[in-house]
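This is the structure, below, for whatever I ask next.
Only one protein chain is missing from this complex, and each of the others stays in its spot.
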Amino acid sequence: MDNLKVAVIGGGSSYTPELIEGLIKRSKELPVREIYLVDTQEGKAKLDIIYGLTKRMINKAKLNVKVYKTLNRKEAIKDADFVITQLRVGGLKARASDERIPLMHNTIGQETTGAGGFAKALRTIPVILDICRDIEKLSPKAWLINFTNPAGIITEMVLKHTNVKTIGLCNVPINMVKNIAKILDVDCNRVKIDFAGLNHMVYGKKIYLDGEDATTFVLEKMGDGSEINMKNIPDLKWDTDFINALKMLPCPYHRYFYMSDEILNEEIQGLKENKGTRAQQVMEIEKNLFERFKDLNLNEKPKELEKRGGAYYSDAAISLISAIYNDKEEIHTVNVMNNGAISSMPDNVVVEVNAVVSKLGAKPIAIGELPVKINGLVQQVKSYEILTIEAGLTGDYYTALMALSTNPLVPSVTTAKKILDDILLENQDYLPQFNIEK
Amino acid sequence: MDNLKVAVIGGGSSYTPELIEGLIKRSKELPVREIYLVDTQEGKAKLDIIYGLTKRMINKAKLNVKVYKTLNRKEAIKDADFVITQLRVGGLKARASDERIPLMHNTIGQETTGAGGFAKALRTIPVILDICRDIEKLSPKAWLINFTNPAGIITEMVLKHTNVKTIGLCNVPINMVKNIAKILDVDCNRVKIDFAGLNHMVYGKKIYLDGEDATTFVLEKMGDGSEINMKNIPDLKWDTDFINALKMLPCPYHRYFYMSDEILNEEIQGLKENKGTRAQQVMEIEKNLFERFKDLNLNEKPKELEKRGGAYYSDAAISLISAIYNDKEEIHTVNVMNNGAISSMPDNVVVEVNAVVSKLGAKPIAIGELPVKINGLVQQVKSYEILTIEAGLTGDYYTALMALSTNPLVPSVTTAKKILDDILLENQDYLPQFNIEK
Amino acid sequence: MDNLKVAVIGGGSSYTPELIEGLIKRSKELPVREIYLVDTQEGKAKLDIIYGLTKRMINKAKLNVKVYKTLNRKEAIKDADFVITQLRVGGLKARASDERIPLMHNTIGQETTGAGGFAKALRTIPVILDICRDIEKLSPKAWLINFTNPAGIITEMVLKHTNVKTIGLCNVPINMVKNIAKILDVDCNRVKIDFAGLNHMVYGKKIYLDGEDATTFVLEKMGDGSEINMKNIPDLKWDTDFINALKMLPCPYHRYFYMSDEILNEEIQGLKENKGTRAQQVMEIEKNLFERFKDLNLNEKPKELEKRGGAYYSDAAISLISAIYNDKEEIHTVNVMNNGAISSMPDNVVVEVNAVVSKLGAKPIAIGELPVKINGLVQQVKSYEILTIEAGLTGDYYTALMALSTNPLVPSVTTAKKILDDILLENQDYLPQFNIEK
Partner (left out) sequence: MDNLKVAVIGGGSSYTPELIEGLIKRSKELPVREIYLVDTQEGKAKLDIIYGLTKRMINKAKLNVKVYKTLNRKEAIKDADFVITQLRVGGLKARASDERIPLMHNTIGQETTGAGGFAKALRTIPVILDICRDIEKLSPKAWLINFTNPAGIITEMVLKHTNVKTIGLCNVPINMVKNIAKILDVDCNRVKIDFAGLNHMVYGKKIYLDGEDATTFVLEKMGDGSEINMKNIPDLKWDTDFINALKMLPCPYHRYFYMSDEILNEEIQGLKENKGTRAQQVMEIEKNLFERFKDLNLNEKPKELEKRGGAYYSDAAISLISAIYNDKEEIHTVNVMNNGAISSMPDNVVVEVNAVVSKLGAKPIAIGELPVKINGLVQQVKSYEILTIEAGLTGDYYTALMALSTNPLVPSVTTAKKILDDILLENQDYLPQFNIEK
């Protein structure tokens, strides 16, 4: 296996240049020979732009890599060694509605963990399932590296319902490490974190500097966390008493769960002031980005991309692929089957934890029970995730209602129902599994 | 053991006449010879009234039972066979503040499961712990029958931190059975329910009529549940689609969790309209009740008591005591150590389930895992309960903040902190374990 | 359901008269109107004898019950309310070989828990599975009351692989209660035992007299247990130091596990002295019994039956049926799905514990973790049981070898293989699932 074929599904995404940069950076250790960029008809214009930029980047790096663009997914998947899914069913337009609909019902419009993420899951599950059926037939030994959000839900769906070898990836843990390193003003490989939880609901149980427990020190230094937020999360300060009480590092997305009322108020205020949702802001950024990408003189990842919010995907994804290919037995924070790693959660659910990555895939490192402080919330979100997978696969209205009612960001079943009905109506083109007339 | 001594702590409560009625009704099978009504100095006036009524009731029934009133708890506990705790630390005045403080911060003011119940737990834990220390010394073989809310939290605290044999009791399950019987228009002993969950968070997993599974039929008949609510719960209709999705019977208190926004709005509206909280309504009812109790011609439980919201405590409590005394091996729904009964919960937490009651106490009947539909919420509330017990015992501010932040009815840590600070200030006389100056 | 039909499969068994006696004794509470005695062609002669005796017993009791004999199992099962399986595939001849084969290889020849029981399980699983398929079609609401040994294995197989409602029954627990009552010289309803374990591997964790813990006292009184053995178990004394160490009541069959070397020596000695195995002794007893049953003047269960070793099946089985029919919510010790009752065992394995029996079947009472003293042995035997079920269903040679090697009474895999090969050869007529030529 020294002529690797990589298929990037959602190849027209603005994230792709970072991926390509990552491949170029690791070209010595990772002998990729073919890159297939796949997208749908709707994404063709973007795909063309990305294809051009990719070719210019590869040429500049003088690599012997063939780049293809295609709308034919099967062609891309056939005999691939790695399939990367970074697609967005319905595009940013769907994201905008994911964020808007809940807000119309006085509910946080979060596109990955909230009601918006629920809609996204329903749209994405059938598409990823289809992709997996292709992989099962056309490249059964391929590894699926899934970025597609909600990454925990999608990864669990794939691991439970297909035979595809998959690892779910998110840039949140790596951002947390980098941010702590920034706070401490040290190189980020001196910082280690014991991660435990779920995707976008992950805690740093312990933080180590040079192999010594530095949790208390770091949390104190972190203060209200103003320095360490991520681009796409509302910029609310943490209450330092709460951090003292938690004695763990929350992830940026935890703001949605621990500051629900403030975030909701801020979002409603934003709506009133016509600020637009995050999706609308991203659309604007994307428009500019693609203008930039078109520039025939551009032959590297442009700086502007970092504003996009997906920083360090390159590091995370390509280094994961390299760890697999080179059998590195290296620790990555990924979404994998629990298998006892968190002993207070069932074996057969996906969790986000540190895992040893090698040719054998990602094996989670056991960390015992979740502290009672976080166990309840994590369990509740996991219940929501399991129900969402079931709803996404079966298209059953009542399961969908139960799932959404179980999401801690949804304030009542009455509201859940209104949001669900709006989601089903708005997304009917993407939800073949549901009988929308209900 | 055929000359039973019963100590009623909080003997001046308006619930006492129902207890006495229960004892009279079962006097054949339950040879109670001494009843000690205990209360604190603040409750002396009420205690006197209840004592008078109790004596008149016993006389009317021509029973050979001695009734005592005392402010000396130790005297009452000494050599008692059964100790019943139905006290309310701080009285209805404290309840009023429990309901008002959260509402001031736009949070549901629920006096047992919400932030109000949290305040109540903090006040109650030291008192019950003291009582248990007395029992350990003065009547180590006594059974403690605990009604005091939050009953699940209090029972878990006693079972984990003392050597007192205790069973926690609530009238919610029995009310659910009676209401289903009413809906079906059958005698209530033809209805059986598989209960699973926590106190004030209990679900009817299956409902049986004459030994046949009638769950679907009953839930359909129940419709929006208007007929089966309890006196002290806001009268909101269930969404029938939600009930279809749940496929289980929720308890009345579940409205707080599944209709949080509507209840909050209703409570805020009530506040604006100066309706007063439930505590204020109860104070009014109580005032009238005690006027009625004073009547020297009254020698039975007055009808008006039923408005009070505590219906069927008599049935529940005295029949529990009789099941123990007479070694009946009878099924009661109680709060006991889990011990595997709900296999997806830890062994050493208190759950509310069906249990076999005999001289050996209450042994829970195993029901396997909680359905994923309810597992998350129940786990979250249990995390809150465990943290609340720890906070109540240690008086640690951060643990208290963590506990309150974990309660699903509290919308943010920021709000949690405001409520906590108000609670600590308002209740400082009752919270010796906290160093309030913080 | 007031015209009950009962089908007794293995109706020609010598146990049947006791069953009939039990039905007669409870005729007031249990309106049985039809009894079908079924047997195979090989058992026809015995069936005729039992049929005659049954009719005479029913007549003497002046009951309005129709008794049928048939070789057509389907006719008996059709619309039955209760199906009782007390069959013995291969008859006592097979039992003799079950006991002899292991002994030929220096291994304990135990017909229920040892290698003999393994052979019995392989023979019995396909037959019971067939019966269950009939019940699923012809009387899907019927309760299957299974006595057939190995009862734990058979019950687990039925509960995991069919839709038949079943409860597994054994007379060991009731014998233990009766024996303890005998030791204490009290009526047996004053004795209660917390049973925990597996069939023929059940421990009395606690023993209560009149609702008080009397474990230590009883174990001391029991001494070396000479008074309380069962008819069909070698009469070895318990070491009182061991009982002091265990601090629980072992069941008679535990002798095989805790005194393996002595039992083996005794059995080998017996073989040398030509004493015959237990099967041979039972054949002799049976021969005499059936002579006795033939007596046209006999119209009740003869005293001699008690020597047979199956004492109290009547009490156990018919009172179980009555508890179901009359919805008694009565505690019986039975084989049921664990469901968390023993929290250190998986949910989906059959255990022998106290359970509440009503129209809803048998619901186990939770008892928490097994003490570490017994957990290991019980887990090992359960592993053996699970593997045996798999071997019995699939007929896979290697699974069978693994199962037998896992049985703690089998001293090595080499011996296991020899025994297995002999079992497969000897029982080939009864093992259609195995491809014996291997």
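Think of it as A, B and C in the order they're written, each chain with its own count starting at 1.
Operating definition for what follows: a residue touches a chain if its C-beta (ideal position, glycine included) is under 8 Å from a C-beta of that chain, and two chains touch if they have at least 3 such contacts.
It should be emphasised that the depicted structure is a prediction, and the values quoted were computed from it without experimental measurement.
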item: Among the chains presented, those that the missing one touches; value: A, C
item: Per the touch definition above, residue among A:Lys44, A:Lys66, A:Lys93 or A:Lys359 touching the missing chain; value: A:Lys359
item: Among C:Asp239, C:Glu304, C:Asp327 or C:Glu426, residue touching the chain not depicted; value: C:Asp239
item: Option touching the unshown chain, where A:Val32, A:Ile342 or A:Val378 are the choices; value: A:Ile342
item: Options C:Ser27, C:Asn299, C:Asn326 or C:Thr399, residue touching the unrepresented chain; value: C:Thr399
item: Residue numbers in subunit A that touch the chain omitted from display; value: 192, 208, 210-212, 327, 329-331, 338-343, 347, 356, 358-360, 363-369
item: Touching residues on subunit C - with respect to the absent chain; value: 106, 239, 241-242, 244-246, 258-262, 344, 346, 372-377, 379-384, 386-387, 397-399, 401-402, 405-406, 408, 411-417
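Assume only the chains that are shown with their structure count from here on.
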item: Chain contact graph, described as a line, ring, star, complete graph or other shape; value: line
item: Most distant chain from subunit A, judged by the mean position of its C-alpha atoms; value: C
item: CA centroid of subunit B to CA centroid of subunit C, Å; value: 45
item: Distance from the mean Cα position of subunit C to that of subunit A, given in whole angstrom; value: 56
